[in-house]
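The structure is given below, and queries will be raised subsequently.
After this line comes chain A, so read on.
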Amino acid sequence: MDLFIEQLMNGLAIGAIYALITSGLSLIYGILRILHVAHAGVYTIGAYVGLTVYSLSGSLVIAILASMAVCSIVGILIERVVYSPLLKFPPYVPLIASIALLLGVEEVMRLIAGPQIHGFPVSIPLPTITMGNVSLSPTLLMVYIVSIVIFFILWFITSKTDLGLAMRAVSQDMSIASAMGINSTQIVRLTFAIGSSIAAIAGILVGIYFNQVYPTMGAVPAYKTLALIVVGGLGSVPGAILASLLLGIAETLLIGYANIPFPRDAIAFVAMILVLMVRPQGLLGNVRKKI
Partner candidate 1 sequence: MSGSELLRLENVSKQFGGLHAVEDVSFSLNRNEILGLIGPNGAGKTTCFNMISGALKPTAGKIFFKGTRIDGLPIYKIASMGIGRTFQIVRPFYSLSVLQNIEAALGMKKYQSKFQYWQKWDTHHTRQKALEILEKVGLADMADYRAGLLPLGNLRRLEIARALALNPEVLLLDESFSGLRQEEINKLSDLILKIKESGVGILLIEHNMRVAMGLSDRMVVLDHGRMIASGGPDSIKNDPKVIEAYLGKGEKKHAAS
Partner candidate 2 sequence: MDSYIITIGIFIAINSIVVSGLNIIVGFAGQISLGHAAFFGIGAYTAAILATKAGMSFWLSLPIVIIITGTIGLLMGLPSLRVKEDFLAITTIGINFIVEAFFMYVPFFGGALGIGGIPRVELLGKPLHGFSFLVLCLSFLLVVLLVSWWFTKAWCGLACFTLRDDEVAASTIGVSPIKFKLLAFVIGTAMAGVGGALYAHYMRFISASDFGFPVSVMMLSMLVVGGMGTVWGPILGAAILGLLPEIFRPLIDYRMLLYAALLLLVIRLQPGGILGDNGFVKTRLRIFSRGGKK
């Protein structure tokens, strides 16, 4: 039972991290209908920048802020230089460009920082909570706290602010939103900035939680998160978050607890194909786009 709870807690933490990455991806898909595979590259950059700034400054807060800033800029640049001109082509064109970008980022990181795994040792000013035989480490707690805060902020922005309203308008119909006086270009860029900042935080969290930062750390999340936005429902951020949490728990429990000999990384895709066959609009999705 203790093992079960421990794995459940682990699974929840991993799910929370997936959710952080996927929510940004979902926001971006919602607004541009682009599968931003390179989002995982931004996440990787976030981890490296965070690590570097932390080793230079010793402050995790400064590292996070710096990383968010850098990643926002990177995200906006990607939108301006790569996606914007390609929107008029069929969707696989920006998709291929995105995949090429991810590859590029992996390589650049490898060339700059080397292919080896860097550790990210941080002393976190949080206690270890023990409940019976189950203990929750400070890093685990940090993942929970940070993700809850981020999701709250995200929820607040999207449903309670004018910005959120504008974002939803633009994702529904960009030309009508523009005709109503919303600066759609600004909104798109802001969305990328927000999504990329969250990705940066996710990268840092992963680096700290697993104590690993390496160039290809984005490879698996890149495609898993694609499957997750489908499972959650394209265009639905809460759906993406829910799907991510469920996947985190499923992966950890199936492999870590039940010891089922199934490839862990394939679970997301099996789930995705099942969803496409049984309930194509996803868990919480509304079929705004024609399948």
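If you want to know what made the cut, all candidates are chains of the complex that A comes from, given by their letters.
To be clear about the criterion, a residue touches a chain if its C-beta (ideal position, glycine included) is under 8 Å from a C-beta of that chain, and two chains touch if they have at least 3 such contacts; residues count from 1.
What you see is a predicted model, and the numbers here were worked out from it, not measured in a lab.
Candidate 2 is the partner touching chain A in this complex, chosen from 1 or 2. Chain A contributes residues 33, 35, 82, 85-86, 89-93, 95-97, 99-101, 103-104, 106-108, 111, 223, 226-227, 230, 234, 261-263, 265-266, 268-270, 272-273, 276-277, 280, 290-291 to its touches with candidate 2 in the complex.
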